[in-house]
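Below is one structure; the comments refer to it alone.
Note that this complex is displayed minus one protein chain, with the remaining chains in position.
Chain IDs A, B and C follow the sequence of writing; residue 1 opens each chain.
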Amino acid sequence: MVDLQVNLGGLVLKNPVTTASGTFGFGEEYAAFVDLNRLGAVTVKGLTLEPREGNPAPRVAETPAGMLNAIGLQNPGIYRFIREYLPSLVTDGVPVIVNINGYSVEEYGLLAAICEATAGVAALEVNISCPNVRQGGMQFGLSPQSAAAVTQEVRRHTRKPVIVKLSPNVTDITEIARAVTAAGADAVSLINTLLGMAIDVGSRRPVLANVFGGLSGPAVKPVALRMVYQVYQAVKVPILGMGGIYTAGDAVEFMMAGATAVAVGTANFANPRATLDILEGMAGFCLQEGITGISELTGAAH
Amino acid sequence: MVDLQVNLGGLVLKNPVTTASGTFGFGEEYAAFVDLNRLGAVTVKGLTLEPREGNPAPRVAETPAGMLNAIGLQNPGIYRFIREYLPSLVTDGVPVIVNINGYSVEEYGLLAAICEATAGVAALEVNISCPNVRQGGMQFGLSPQSAAAVTQEVRRHTRKPVIVKLSPNVTDITEIARAVTAAGADAVSLINTLLGMAIDVGSRRPVLANVFGGLSGPAVKPVALRMVYQVYQAVKVPILGMGGIYTAGDAVEFMMAGATAVAVGTANFANPRATLDILEGMAGFCLQEGITGISELTGAAH
Amino acid sequence: MKTPLLLTAAPVIEHEQLKPDVYRLVLAAPSIARQALPGQFIQVRVNNLAEPLLPRPFSLARISADQGTITLLYRIVGRGTRLLAGVPTGQTVQLWGPLGQGWALPAAGGILSRQRAGWPYPPDRAVMPVYVAGGMGIAPLLPLAVEWYRQGQPGLLLYGVRSGDQLALLGQWEELGVKVRIATEDGSVGIRGTVIDLLAATCLTGRHPVIYACGPWPLLKAIHQIARGNYWPCQVSLEERMACGVGACLGCVCRGKIPQVDPIAEPVPWRHVRVCREGPVFWSDEVVWDG
Partner (left out) sequence: MKTPLLLTAAPVIEHEQLKPDVYRLVLAAPSIARQALPGQFIQVRVNNLAEPLLPRPFSLARISADQGTITLLYRIVGRGTRLLAGVPTGQTVQLWGPLGQGWALPAAGGILSRQRAGWPYPPDRAVMPVYVAGGMGIAPLLPLAVEWYRQGQPGLLLYGVRSGDQLALLGQWEELGVKVRIATEDGSVGIRGTVIDLLAATCLTGRHPVIYACGPWPLLKAIHQIARGNYWPCQVSLEERMACGVGACLGCVCRGKIPQVDPIAEPVPWRHVRVCREGPVFWSDEVVWDG
């Protein structure tokens, strides 16, 4: 048997396969296809303090081997999430990572305090990289100073594992990774989406109502993998790798580049069972290669 | 009939379809498939002062809807280019854009002076964005200061149209575009490749001998299009748009996002007649939409 | 989840080209055929290459629980449908569903497939279903007509297409005893005009109609307005760009005037509701049609 357990900055996962925020709803949407309890963790849709309606439609567009989205953080707000969605997830027995999104440094702190006080929250993923909201969001992720400020504020309010989610839309991601690590992050997750757009030549208008959107899916994998590889060399904290993971082989690539665990995002849309297919494929790869502990893969390509 | 002529910063092209540097060799490689004289211009492989052997193999890897390359600027040097390759291209009657790559600001100036003195060179494309060479190359394209310094030096040595080629691997491409425009660029071309990588899980090693490589092809199109759209709003000079153009519809998207002309790169590998197929498709689109001058498309999505 | 969702590799049983760009595809998917309600849809993928990446949503145009098959009726629009059209009999496609909320029917003696909003007439009142289809909007209406037929009420179909040569499978409607009226843009069959003109010209006084409409947004909006002006209850099946199809990505929203769910929150004029989950069928006055 292969030991699949990994430790993501203090969060012990029974296996390295988790879900990417915003692509797996609050878990229940995929519960018909996936026994949630078999996953390493479920990361829920990005939450804000207040409920938000997000951007107008169209919000998604398919692109070559990828997709653009501009959801704009539609969510019921953290309180309704805790009341209405969290309990059943906790019952499912899977660790829940809550993805938090503030509109100010203080709001991030407040969200962290709420998570700290909520028993069912296993860890926090601090999204400083959402490209689809006008204030806040990605702006924090684009400079080491603001990224560190958000991290520090979150750290001040919680002892739970803090995973800071980095934006790929920067000149040097290692600089941001170093800043958030120094500010107290237990782990980093990368990548969020690449900023992109599409145009409808018939109407001569951008396809997305929001004009720009975030690019995800297999198309971005080479960029994501490169960033994981770079960040692995730059910081000591574990990495939650994501961006275009579509097959078990992709997930193994991410681990070898330096990820301790991986998140499956857009692939869920193409195959609702993607998480489990990938998990099974990774275990199979280890067996075939005579690997007894999956964490041996982490950083193997360096 | 549709008027296909466009003006790219003083370089008048009979139509907006050109070739992306490094994907079309020195023209002759595709001459069996494409009547070069039907193209708006041919941009040749990146040239340096001295001949260079580039990086070891493997140099290319396929990725979802794209590819990675780490050629590392293998080229015969500008002098041998002028002696051995340029004359036949000039005979073909197609304007030749020379892509120059210096290892120092001074070297860029020297390359520009050589181009200025060479009759067959229609315009210079200043590559400050190659991700595949260790010194120089992309480094210049990552900060507004160094990008401007290179541009200024090139400008000092030539009155021919200067097109500065920008790197997409930056936090804010408009900042770089503004800097090179202020320093005297007649046009900007974008995007060069996104830095990426791939890992061979069997050998646990990066696929490319150079570890990192540049991602190109349809996968990157949404990012390229977004950057063209942003740069169009930021600067007044014309844009040579590229990055994942694969169909005539893609090329029209780039024009609507703000490009005055387009370059076809990786698509040539998938279809050696891609340039002409795209040109014909663009002309067809104009006819169908009742557009009499193709330059009307430029910026139409704003 | 009320109805279990199924993910299956479904063999192609029949694949027929009805018109140059319209196909009829019969798939073996017994458990989906058993579960599905009229108005629900499925997500389909032809292969597992990364391009095209996303599944394509299609309505169930026939649900045969006994034969264990479902039928799709689709038009070639882009690369996804073009790829689908090339799948030969015997090969399988990936599909999952049944997805979304189907059409509302009276609960008594039948099914009320949508929980949210009640039936507008007393349960024992005989009502007349009026099906309004624009183009491929015909697809999700046939299984509904089958259901109404079982309840003894064949009703009326108003069907608008560009030209008479686009009409297909009308025999199936006639078999159900549905009265069919056609509008074509070029006047080649039926009245010249759109299905909006047909509806406007139809007198339904005293018939207790329920309008079931599917087609492009502007068409549905116009139908909603006519229905509202006449106090006819009206349901619409919406289309929106989708990624997941199961409610997870929030990609497919429209503005819905849905009943207040959160007693603590401020009342809001509308919410973004998911077409794939709260829809694709809505009562037309639940939808914010402007803006």
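Basically, a residue touches a chain if its C-beta (ideal position, glycine included) is under 8 Å from a C-beta of that chain, and two chains touch if they have at least 3 such contacts.
None of the values given here were measured: they were computed from a predicted structure.
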Partners of the unshown chain among those that are drawn: A, B, C
Selected from B:24, B:85, B:103 or B:212 as touching the chain missing from the view: B:24
Residues of chain C (touch criterion as defined above) contacting the omitted chain: 49-52, 79
Contact footprint on chain B, counting only the chain that is left out: 22-25, 28-33, 45, 51, 53-54, 57-62, 64-67, 69, 71, 74, 76, 80, 217-219, 246, 266, 268-273
Contact set of chain A toward the excluded chain (per top definition): 64-65
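The rule we apply is simple: only the chains that are shown with their structure count from here on.
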Chain contact topology (line, ring, star, complete or other): complete
Centroid-based (C-alpha) most distant chain relative to chain B: C
Intercentroid distance (Cα basis), chain B paired with chain A, Å: 34
Residues of chain B touching at least two other chains: 64-65
Where chain C touches two or more other chains, by residue: 50-51
